[in-house]
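This report concerns only the one structure given below.
Heads up, one of the protein chains got dropped from this complex, but the rest are sitting where they should.
Our next item is chain A:
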Amino acid sequence: MALPIALRTSVIPQELELVACEQLVDIIPLVAMERTAFISGAYGPLRPPAKCKVPIWMAVNLKMKKKCHVVPPDWLNVEFLQDRLTRETSEPQFSELPFRFAEVAKVLLDVASDDFQNPDKLRSLLKDIREARQAKSREGLAKLDHSELSLPNLCALEINEIRPFFIRAMGVLTKLTKDPEGQQMAY
């Protein structure tokens, strides 16, 4: 693959975005379309002005051609994110967020920011949430144990960030802890 070496150890964020775009999102179509079969499944029919669930990649395509309006997912609004942010900053564990919230939010805000109420406020909230969680995951890494590490409610991008370091660190830790035991067993 034509990635620089540093990026080959894990999935890059753009790939994660692509994976996240398979999720379904609500749209209000502006054109009509019959139920059509795509590789990943059959979607439609699109009957304006009724809402319809389509994958995000299709919603993005239609939106770029100005053929639909995107309905924001229920978690992508100011109140929900504000609530999660306060939880992040007050509690030591990670708050619950949709698994691929960062990718979905990025894609939708880029393409369909006019369909949101307050896109710049959303962007700043998302940034704050990310920073709070990043601080927590850094602390969590300091407490790495060789046997298990449970980080509940971590999201796809964050897992991806930690993964290379985590794997190597766990490997080294396992070796370190195995050896003393090995020595003991040898006796």
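Annotations for the structure displayed:
What we mean here is this: contacts are C-beta pairs under 8 Å (C-beta built on N, C-alpha and C of every residue); 3 or more make two chains touch, one makes a residue touch a chain; residues count from 1.
Simple rule for what comes next: contacts and distances are computed from a predicted model.
The protein name that UniProt records for the chain not on display, among "SAGA-associated factor 11", "Acyl-coenzyme A thioesterase THEM4", "Cell division control protein 45" or "Synaptic plasticity regulator PANTS", is "Cell division control protein 45".
The residue from A:Lys65, A:Arg163 or A:Lys178 that touches the chain not shown here is A:Lys65. Interface note: of A:Glu15, A:Glu96 or A:Asp120, the residue touching the hidden chain in the full complex is A:Asp120. Looking at chain A, the residues touching the absent chain are 65-67, 113-114, 119-120.
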